[in-house]
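Please find one structure pasted underneath; my questions will follow.
The complex appears here without one of its protein chains, the remainder shown in place.
Order as written gives the chain letters A and B; numbering starts at 1 within each chain.
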Amino acid sequence: MENVNFLYDLLGKNVISVLLIVSLPLMFVLVYALIAILAELKVSAWIQERLGPMRTGPWGILQPIAEVVKLIQKEDITPDRSSKLLYNLAPFIIFTGAYAAFAVIPFSEYFVPAGINLGLFYIFAVGSISAIGIVMGGWASNNKYSLMGAMRSVAQLISYEIPAAMAVLSIVVLASTMNMQEINKIQSGWFWNWFIFGGPGTLAKLWVIPFTLGLGLIYFISSLAETNRVPFDIPEGESELVAGFHTEYSGMKFAMFFFAEYANMFVVAAVLTTIFLGGWNSPFGDFMQGPFWGVFWFVSKAFTVVLVQIWIRWTLPRFRVDQLMYIGWKVLLPLSFICFMAVSLYVMLK
Amino acid sequence: MSDIKRLDLEYSQLESDRMRINVGPQHPSTHGVLRLEVEVDGEIVTEVVPHLGYLHRCFEKHCEKMTYLQVIPYIDRLDYISAMNNEWPYVMALEKLMDIKVTDKVEYIRVIMAELNRIANHQIAVATFGLDAGAFTPFLFFFRDREYIIWILEKMSGARLLYNYFRVGGLAADVYPGFKEDCLNIVKQVRKTNAEVMDLLIYNKIFIQRSANVGILTPEVAINFACSGPVLRGSGVKFDLRKDEPYSIYDRFDFDIPVGTGEVGVVGDCWNRNMVRVNEMEQSCRIIEQAIAQMPDEGDVKALVPKRIKPPKGEVYMRAENPKGELGFYIVSNGTDKPERIKARGASFVNLSVIPEISKGYMFADLILILGSIDIVLGEVDR
Partner (left out) sequence: MIQYIKNIWAGLSSTFIGMRITWKHLFVKKVTIQYPDERFKLPEKARNRLYLEMSRCNGCNSCAIACPVNCITVETIRVSPDDPHQEVHYNGKDRKLWVSRYDIDFAKCCYCGLCTAVCPSEAIQHTTEYEYSVYNRESLLYKFQTLTPEQVKEKERLLAEFRAIEKVCHPEGDAKPAEKKVVDKKTE
């Protein structure tokens, strides 16, 4: 395995550098989640011609911190008849699943916590852990709403992983590697080298661009479903199931679910950025290209995707369970197969 | 979409344990303190039992202890989001009993107030229906506009929601200067928002998927259950008291009765019921424009009746087209200043009774939408 961490170069391979590498993404997640919560509050408010929170700090920018403080202060309720161990474990498992994915996310040319070769495969593997956490939480709450939410959620996560995996597989075929760092390196140069525009290649790639664009869209839609965002927020659809699988949770445990949701949003946005949008590459060739600019490009691209997710949330109504399944199995899956075959054909002809 | 019925069949062959869920009274989308006891088979609803009475206030009995004038503030609290419309049949009933003719200006102001309130009510209905479907943004667009309407009503009557504005034989207060311009501006604004929400919500594919072909109420069932208002008209029955039994001065205006057309889905589904409300807003706008043009400027609106109203002995029933449906008041007078008996026929109560009939075999998420499309107000259901 290639050495891809600037911290190893700086400090050598020892306990301190490993701990730093592990904790850097955690810091990032915490800061990012606060910003994302603020973005959600503000974007929703502006779309609805409101101002949003304005009291905490200038323009209300400290609102997420206030909310976290509020959640810490709240009473941590465990329902009497719940299965205590599972109930208490569920939020941590969900957050662990979301956070573990950060291990392979390449923030920059010289910073990826673990540059393993099966990066994409690993992300899908740990992404499924959150399904277990949701079922645990929903079942252990001993609440009918929670149980229904958990059931819906698992069905949704499993069925939408397949189109997402197909979309990612197509890119793997194009890039012929599963290492996320390698995928990024292939896409260097101008933005037309990104995989959403067919990857680097001659003009012959023009006919494959619609398919890669479609793959990007398919992955984006499936990622919405995997993170339980609108229009796929059926597991927690507040008008039907009160709050879905986390109905009974309060205080810090609820905050863990919250953080996990936003961390998950970033993970899928990061994967989308890495495999479709060139990762840490500058869109303009060598302009602003480099390890430090890489972090900037990567985070801003991923955050733009997160903003689009928020934007969609405040635009669309919610699907019904059977329609969700219909879209997953009858629309996205066949389309992703078609795109996959087209991309494979392109690779064969190349 | 016959898929759902087929789904139902397939599911019923696989015998499984059924689960009873309590929806409400603290559930976020029951539009008040309504409790639905729902039996579900997986996600399919097999039985719905509505439990009422969480908001029962003894309205009818209470009225017997009060003078006729004191009843009006309580009537506001029946359907508290269209209070102007509620007061109207009550004062009309008393006017009929006492044989009072009100002046033209009063009639026009009443029509404008009632139609403004109808728009406000339908805005809430459509907005909360969208909210049930998960669309949050149209909800706030409608509420922004409703606020402007409420400002007009507040300037007229002095209160935001519970107006206590209509009086037997007149009104509590005259129009304020600039009233006509305000109304015309509101009409413009309502049309603008409606056009926007059409694109954002009503014709959104997901919304159509969710609400079309769901909760189909056939005209026969609707008539048998004595449904009225948009619930009945959504099923394609062209029945509107403003046209069919013109009270007040509704025969002077040119307006249409929107009915469910089955433009998407089937006549009588949730989408059509909702669409009827959207179209009715436009018709109300038309009525307001005509009424503003025809309204005489001079004239007194104060009632020319004694302060202590003593209708002659007798009984009277008067009904009017409320935004929710037909609201009727049956008043028995014994010649004193207190009514012997008042009976209110609330539209929400009657419309709600159709829920168990039309929500069987649909999904749990659909039940919430069906409830939202019927547009009940628990103040009127429980009274």
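Simple rule for what comes next: contacts are C-beta pairs under 8 Å (C-beta built on N, C-alpha and C of every residue); 3 or more make two chains touch, one makes a residue touch a chain.
Since this is a predicted model, take the numbers as computed values, not measurements.
Interface note: of B:Pro73, B:Gly262 or B:Pro356, the residue touching the hidden chain in the full complex is B:Pro73. From the set A:Leu51, A:Ala125 or A:Met288, the residue in touch with the chain omitted from the display is A:Leu51, counting the whole complex. Residue B:Ala173 is the one among B:Ile21, B:Ala173 or B:Val316 that touches the chain missing from this view.
Screening B:Arg20, B:Lys61, B:Arg191 or B:Lys205 for touch with the missing chain picks out B:Lys205.
Although one chain is not displayed, chain B still touches it through residues 66, 69-74, 137, 144, 154-159, 162, 164, 172-173, 176, 196, 199-201, 203-206, 307. Mapped onto chain A, the interface with the missing chain covers residues 43, 45-51, 54, 311-312, 314-316, 331.
Criterion: only the chains that are shown with their structure count from here on.
Centre to centre, using the average C-alpha position, chain A and chain B are separated by 44 Å. Those residues of chain B that touch chain A in the shared complex are 3-4, 7, 19, 21, 27-29, 43, 130-137, 140-141, 144, 200-201, 204, 206-207, 209-210, 363-366, 368. Across the interface of their complex, chain B is touched by residues 44, 47-50, 144-145, 148, 230-231, 233-234, 237-240, 242, 314-323 of chain A.
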